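Take a look at the structure set out below.
Complex shown without one protein chain; remaining protein chains in place.
Note that the chains take the letters A and B in the order they are written out, and that residue 1 is the start of every chain.
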Amino acid sequence: MLRRFRLEEPEHVSQVSELLSRFGDSAKIYAGGTELLLAMKEGLVQYERLINVKNLNCRDVTLENGALSIGALSTHRELETSKTIKEKLPALAKLEHNVANVRVRQVGTLGGNLCFAEPHADPGTLLIALGAKMIAEKSSSQRELDAEKFFVDAFETALEPDEVLTKIVIPVPGAAGRSAYLKFGYLERPSVGVGLAFNLNGQVSSMRIAVGCAGPAPRRVPEAEALLEGKSREEAERNLAQAGALAGRAAQAITDLHGSQDYKEHIVGILLKRAFLSALS
Amino acid sequence: MAKPMSRASEAQLIPISFTLNGRLQEIDVEPHELLLDVVRERLGLTGAKRSCDVQVCGACTLLVDGRPVSACTTLAFEVRGRSVLTIEGLAENGKLHPLQQAFIEHGGFQCGFCTPGMILAAKALLDENPDPSEAELKHFMHGNICRCTGYKKIIESIMAAAKTMRSGGQGSSS
Partner (left out) sequence: MQFQKEVEIRASREKVWQFIWDVDRFIACVPGCKEAKTLEQGKRYTATMVEKVGPFKVEFPTNIEVLEREEMSRIKAQASGADNKIGSRMKIDLDVNLREQGDNTILGFVAGVNILGKLAALGHGIIKRKADQVLDEFAQAVKKQLEGDS
């Protein structure tokens, strides 16, 4: 049984922002509720008010100016089945297809997933590798945050207390673009996730690698990128083991029920190698 | 739209109207009430089970607008204006749904605790994809856990029901 709370149902972002400003910590945005309601049921958090944002107009997936714009309220299911995403960013469609289970995908939103910033989650990692930008709005203004700056710590994002994540914008890769996301886990949530994206024109360029789930927040690993950037395909393949080791150490893996730090670092290396090879094919 | 009561001490009541197993329901719910509790305690339909209570096991699966949700982690007011299907609503006029028939014929359940959720999830699968491969079936059903059967018989039951439904055997679409 949940503790009693008041339900607010605003129609515009500015109203959400106002409610957040006015009620502070005692109010929380509620979208799909797949993370929030669990925490509330466990008694780990309590709110006097939940702000149902599902009436906001933030659910479209559109293609504009070479970028995919995803409304924060899009559910995982909408994203896994979106024709546009399957065509332009198949790695993202595949990731969404494998989030949690079919019931969570049905109601859970991408925005909610990103904002709750649970360490053991998938989308953030690939979004960092894809160079996505988060659009955050409040009453009178809007700003853009790079995905790699969005995740600050476990359960903590760079959003201000009265800001609402409304869109995620992802540049669509060109013909030379390759990307992949692989994860490993045997518990309900993923234990290690590696996302990467690059261009292949004889040489590997614009290499971006991100590691998630292992540490408190998903992060980009430039240390590993440097070993593959500007290399020929063959040379990059030869450097994969070393890149993997570097990425593992940079993952800030913490020992928990998902595995020891060593184990996770090891898995990062394996996933990096497999993801790169999978992106090539 | 929620109409908050004006006095702070009073509970906020949200009137909701939805179709339950094909029939109109009109009730008032408080925002914090969970769908599973409303269905089991207030509406007396106890087929859906509270098992893990963290939306992981699927024993509480209900179909809302034909799609599977975890009733244990769904706020009741969210079904306003929608159609809800519980296991009790699957058989029509006493005639079992092909999935129910198949689970009986192929031994798809033992203790039966996971079964209502299992069957509803399978219905959602087959309504969306009438001829799933075993891999597609397993992926869709991944979130429904069974402690008894080892899943082989469940897969067989669903595949058998799919065959029946494809060849024009009775299937409902609510």
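Basically, a contact is a pair of C-beta atoms (placed from the backbone, for glycine too) under 8 Å apart; a residue touches a chain by one contact, two chains touch by 3 or more.
Note that the structure is predicted; figures quoted are calculated from it, not measured.
Note on the chain not shown: across the whole complex it touches A. Annotation: of A:N57, A:Q142, A:Q242 or A:T255, A:T255 touches the absent chain (contact as defined above).
Think of the hidden chain as still there; on chain A it touches residues 25, 28, 39, 42-46, 117, 119, 153-156, 216, 254-257.
Following the convention adopted for this analysis, only the chains that are shown with their structure count from here on.
Mean C-alpha positions place chain A and chain B at a centre distance of 29 Å.
Within the complex formed with chain B, the chain A residues making contact are 1-9, 33-34, 37-38, 41, 50, 52, 77, 97, 100-104, 106-107, 188. By the touch criterion given at the top, residues 1-2, 4, 11-12, 14, 30-34, 37, 53-56, 58, 61, 67-70, 73-75, 77, 121, 124, 139-143 of chain B touch chain A in their complex.
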